[in-house]
Every structure is written in structure tokens, then in C-alpha cells.
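A single protein chain has been omitted; all remaining protein chains appear in their positions.
Letters A and B mark the chains as written, and numbering starts fresh at 1 in each.
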Amino acid sequence: MAPITFDNPAVQAYILYSAILAVKLLALGPITGFTRMAKGTFASPEDAKLLKGKVKTDETVERIRRAHLNDLENIPAFWILGVLYLTTGPNVVWASLLFKMYTAARVSHTIFYTIIAAQPFRGLSWMIAFVIMLYMAVHVILQNITAL
Amino acid sequence: MAPITFDNPAVQAYILYSAILAVKLLALGPITGFTRMAKGTFASPEDAKLLKGKVKTDETVERIRRAHLNDLENIPAFWILGVLYLTTGPNVVWASLLFKMYTAARVSHTIFYTIIAAQPFRGLSWMIAFVIMLYMAVHVILQNITAL
Partner (left out) sequence: MAPITFDNPAVQAYILYSAILAVKLLALGPITGFTRMAKGTFASPEDAKLLKGKVKTDETVERIRRAHLNDLENIPAFWILGVLYLTTGPNVVWASLLFKMYTAARVSHTIFYTIIAAQPFRGLSWMIAFVIMLYMAVHVILQNITAL
């Protein structure tokens, strides 16, 4: 197997895009919080009391929460599959491109869920990211199948 | 501490089972999607419009979503604890067996949640995977306790 060294541009791309994806995922936390404040709708009574709102669900908040949950269902899987894929010694340009496309697809997914509610664009964004993960997983599994 | 080298069979087992677990977790995304289509029940109005269904909760969909959320509560913790456990230099056969048992337990958990709603088998599957994670965590913590 290929050693993972920090002077490998694909490793640098993995590090960069993983950090960008973390910021993207994390951003949905304060976005949910600010939307709750704007709408005056909170999940816990102590929050409602502090910020003079009500314990209530709101469709705008729920939409952001669905985008957030979808990130949780996908981005941590990328973090692990990306680094495992690097252990298979992929072509540096190709691997970097996959990481970049994955990141673009997940950013698009969030935009098409929270800013413009646009189908089938949200579905397509999700699918591109999903196929990239499956592709990486298949390579990792085939390379290590003898360990079964 | 033991260096993590790719010719170590326990490292290969970690890589293989982590990728299999990623595929297992990811699979619940499209399974939720296809079940929503079959039932005609969606979370967002633009999805309902595109696929000629309604915005509605459905118990079959919710059951799959609970299995998915349970995966999110457990599998990312395995990804990190597994690799940290490898840094403690465990017995290669034993570590590989733990990774294999963990994967089998999580696959069983999903089957007993979504295909056959069978208790106490789902609970037992969850518990086996949970105990393996605690066992690995205790080893990792004890080995690094001086860094507290």
C-alpha cells in the first residue's frame, strides 16, 4: 500500500476539503440558532424564556435541521472513506478532483435545501456526493478484501 | 506505542470493516428515499410535488430513520475508537476479531430494526457493538492517561 505522506498533493487536498466540509457542516448550527431567534421558536423551554420566544416547531427551522441531518448522514462517512481511499494509492490528480467534486456537491446540497428549495437539483447534488463515496468504498474494500 | 503500518493485518481489518460500515450506514439514505417514494410520503413540499406525494410522516419511514440515527450515534464513534485502539498495539488476531464482530453486530442491528422488528435481538446487537466500543475506549484512555 501507498504510505500517506504530507507532501502528496492528494493528501493535502483531502486535508483541505475535509476542513472545508467541517466548516460547512458546523455552519448549520448557528444558522439554525439565528433562524430560531428570528422566528422566536425554540426546542427547549429555557431557551424560549431566555430569548422571549415559544417552544414550537417552525418549517424554516425544520428545513435547516433536515439539511443538517443530511450532512451528518454523509460528511463523517466522507472523512473516513477519503482517508481510507488515500491508503489505496490512487492517482493524485483524480483523487484530488473527487474530493473537490464531493465538496462542491455537498455545498450545493445545502444551498438547494436551505436557500433555494429546488428539486431535482438537491437530489442530484446528494447523488453526486453519494456515488463518489460508494466509488471510494468499493476501491477500499477490494484492496483489503483478504482481511475479511 | 505501536506504529500503524499498512502491512499489519489488524490495520487492514480496520480499513476493510470501516469501509463496510460506511456502506451499511450510507445504504440507509436511499432505502429511506425509496420507502418514501413507495409510500408517497415526503419531508419537504418540493419533494412531494416532484414525486406526486404528500408531506406526511409514515411509520415505516420513521423506523428506517431511527435505524439510520442509531448508526450515526454509533458508527462514527467506531471509526475513531478503532484507529485509536490500533495505536495501543493490540494483538492482531484479537483486534481483527473485534472489528469483525462489531460490523456483524451493527449489520444485525439494522436488520432487526428495518426488516424484522425483533426484540430483544435488536437490543442485543446494539449492546455487543456498544461493549466493543467501550472496551476499545478504556484501553485507549488507560494507555494515554498521562496526557490528561
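In the analysis below, contacts are C-beta pairs under 8 Å (C-beta built on N, C-alpha and C of every residue); 3 or more make two chains touch, one makes a residue touch a chain.
This structure is a prediction, so every number in the text was calculated from the model and none was measured.
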Given B:K24, B:K39 or B:R63, the correct residue touching the omitted chain is B:R63
Tell me which residue among B:A38, B:V93 or B:L134 touches the hidden chain in the full complex. B:L134
Tell me, which residues in chain A touch the chain that this view leaves out? 6-7, 9, 12-13, 15-16, 18-20, 22-23, 25-26, 28-30, 43-47, 49-50, 68, 72, 76, 79, 96
List every residue of chain B that touches the chain not included in the displayed model. 1, 3, 63, 66, 72-74, 76-77, 79-81, 84, 87, 113, 117-120, 122, 126, 130, 133-134, 137, 140-141, 144-148
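Following the convention adopted for this analysis, only the chains that are shown with their structure count from here on.
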Euclidean distance of C-alpha centroids - chain A vs chain B, Å: 17
